[in-house]
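The complex appears here without one of its protein chains, the remainder shown in place.
A and B are the chain letters, set down in written order, and residue numbers restart from 1 in every chain.
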Amino acid sequence: MRPIANTRSAAGIPTGRLAVWWVVASEIVIFGGLLASYIMQRLAHPEWADQAAVTDWRIGGFNTLVLLSSSLSAVLAHQAAERGNGKRAANLLYVTCGGALTFIMVKAYEWTMEISHGFTLQSNTFWSFYYTAAGIHALHVIAGAIIMLIVAADAKKNLELHRVELIGIYWHFVDIVWIFLFPLLYIAK
Amino acid sequence: MIERYLIQASSYAGDIDGIIILIGWLVGIWFLISEGVFFWLIWKFRHRDGHKGEYITGEEKHQKRWITIPHALVLVCDVFIIVGAVRVWYDVKQYLPEPDAEVRIIGQQWAWSFVTPGPDGELGTADDIKTVDELVTEVGKTYVYHLEARDVLHDFSVPVFRLKQDAIPGRVITGWWKATEMGEFDIQCAEICGIGHGLMFGRIHVKSPEDYAAWVRENSPVASLAAVTAR
Partner (left out) sequence: MAESVGVGTHGAEDAHGHEHHEASFFQKYLWSTDHKMIAMQYMFTGMFMALIGGFFAYTFRMQLAFPGMEVPFWGMVTPAEYNALITNHGAIMIFWVAMPVLIAAFGNFLIPLMIGCDDMVFPKINRLSYQIFLISVIVLLASFVVENGGFGGAWTMYPPLSAKHEYSLTTLGSSLFVIAVALEFVAFLLGGINFVTTAMNSRAPGMRLYDIPIVVWMIVIASILFMASVGPLIAGAIMLFMDQNLGTHFFDPNAGGDPILWQHLFWFFGHPEVYVVLLPAVGITAEIITVFARKKLFAYRTVLYTTFATGVLSFTVWAHHQFIAGIDPRMAHIFTITTLLISIPIAEMMFVFIATLYGGDIRLNTPMLWALAFIAEFLIGGVTGIFLGASGADIYFHDTYFVLAHFHYTFFPIAIIGVYAGVTFWYPKMFGKMMNDTLGKIHFWGTIIPFNCIFIPLFVLGAAGQHRRIYDFTHFPELAQYQDVRVFATVSLVIMLLFQFVFIYNFFASLKKGKDAGPNPWKSNTLEWTTESPPGHGNWKELPTVYRGPYEYQTPGRDEDYWPQNVPS
């Protein structure tokens, strides 16, 4: 039972959307701090280039394409939800989750390879940053996918369709973080 | 202000005390005026029966002036302070003079150790003198120090010099002083470094040239070896 507070909109923006933007803003500052720290340290340690050379841009690039496509399906899901088509929205959200799953599995394979070659969390501070940044990002991918499944379950029954847009906003944020991570960890060696 | 409690024993102690005094006067005057007006208004506009308050929005220009003018004056004072502080900071922390002598200062959990030059006057040679807790120096000489930390952050401070610098493991940080008074003074560690932080006090001895030369002769390892073998 929602309070009346929840039904007002003096600023003209739906409250759910305000809340998601707040969450996204907090996360931007967290990732921003982490990535700024990485950039400062990387510039101070040119010798990390040997370690950085190991990351495989093809795997990273593939994952980038996967995430970008999943953002597309999230946008299409939003479109469907706007039109009141909960079933289609849910299906597109399931496609997006499929993208998330692919991303995680590729990452698992990638990390297994790197760890088995001795490039562990502790082996060099470059790798500490690599696993920490990509790892926290991956946790956000997983959390986002789980929330997306819950939203999809409701959307299928044409319930809470406005949440499709909200989880979509969060998903685009997760995508954008990767857009920064990819060049930092795979390209700008 | 500081001189009431500690002598000025270095060439820049007076400069640092000077900027402190400048700030003291400027903020002191503002402080007294603000508190004075504040208490006066409380007394003047205290509740008295039959007396009503006024309707003042503070948005009119003539009202806002009471804020914007003090505001501008604060800015002017700030500029004076900034100029003074920048000058002092540059002289102490950026400028590095030609040294008459160099010392190594090493902080660790929980003691200070020092390496001062031996009779050859050069740091980094076999006749260097290593001491713990006690740093022995000469008055009037320009010293450049090389500050290190072995484990965690420490901070080398000599209050009578108005000298202070954090020591960071993995780095050597340079600075300088020139002592202007002779005597024995406190060294304090000014960065919490573990449970023994409070035990990391040391003493710096500032000796006259003759006393210092004698101390070097007696304490230099090569010199003492020579003295022993000469017998």
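A few points about this structure:
In the analysis below, a residue touches a chain if its C-beta (ideal position, glycine included) is under 8 Å from a C-beta of that chain, and two chains touch if they have at least 3 such contacts.
These numbers come from a predicted model, not from an experiment.
Contact with the omitted chain, checked across B:E35, B:E122 or B:E218, is made by B:E35. By the touch definition given at the top, chain B reaches the unshown chain through residues 1-2, 4-6, 15-17, 19-20, 23-24, 26-28, 30-31, 34-35, 37-39, 41-42, 45-47, 51-59, 63-64, 66-67, 70-71, 74-75, 78, 81-82, 84-89, 92-94, 109, 151-153, 155, 157, 159-160, 162-166, 168-171, 173, 184-186, 188-199, 201, 203.
Even with one chain removed from view, chain A keeps its contact list with that chain: residues 1, 3-6, 8-11, 13, 15, 18-19, 22-23, 25-34, 36-37, 40-41, 44-45, 48, 121-122, 124-126, 128-129, 132, 136.
The criterion applied here is as follows: only the chains that are shown with their structure count from here on.
Chain A and chain B have CA centres that are 49 Å apart.
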